[in-house]
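Here the complex is missing a single protein chain, while all its other protein chains stay put.
Now for subunit A:
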Amino acid sequence: MKNQENTDFEVRSLDAMCVNESNLEHKWYHNIKYLIIGVLFGIVFVKSEVVSWFRIQEMFRLQSFHMYGIIGSAIVVGMISIWLIKKFNIKTIYGETIEFHDKTFNKGQIYGGLIFGLGWAITGACPGPLFAQIGTGATVIVVTLLSAIAGTWVYGLLRDKLPH
């Protein structure tokens, strides 16, 4: 491994994907807790109209405080939570130490960030809201989701050729 240059900018390092290798093996039904969190999260998404195309348009035209209030207060609550977890060394429900991984800067955060921003304002949705919108019965958004999956796939294909 030592002589191998790390060209993997993301896998298990930069991504928001699960970077924490747990030695614990869980039965499938342990995933139900993530389903429940997802359901609650989806309800909040719809009820607060975060998944509304119209709210996103307001946000990017500075016509409403709503989205800024939501994202801002979510960050504040997240920040306090992580601070408390670190301060009191709070463990997971399985007694594991909670790990945090630093994100490393690469130019993808600029280029990719701008590209995502353009897409966010067109579709009025980031990846999470796409799933919620389909749930609300907006079936045509399945196409948008498939297209987003295709975009992710094309990124994977071209990744070595893109500036990072």
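The rule we apply is simple: contacts are C-beta pairs under 8 Å (C-beta built on N, C-alpha and C of every residue); 3 or more make two chains touch, one makes a residue touch a chain; residues count from 1.
Keep in mind that, in the parts below, contacts and distances are computed from a predicted model.
**Q** One chain of this complex is not shown here; going by its UniProt record, which of these names is it: "Xylose transport system permease protein XylH", "L-serine deaminase", "YeeE/YedE family protein" or "RsbT co-antagonist protein RsbRD N-terminal domain-containing protein"?
**A** Matching the unshown chain against "Xylose transport system permease protein XylH", "L-serine deaminase", "YeeE/YedE family protein" or "RsbT co-antagonist protein RsbRD N-terminal domain-containing protein" yields "YeeE/YedE family protein".
**Q** Considering the whole complex, not just the chains shown, which residues of subunit A touch the missing one?
**A** For subunit A, the residues touching the absent chain are 8-12, 14-20, 22, 30-61, 63-67, 69-79, 81-82, 84-85, 90, 92-94, 96, 98-106, 108-128, 130-141, 143-157, 159, 162.
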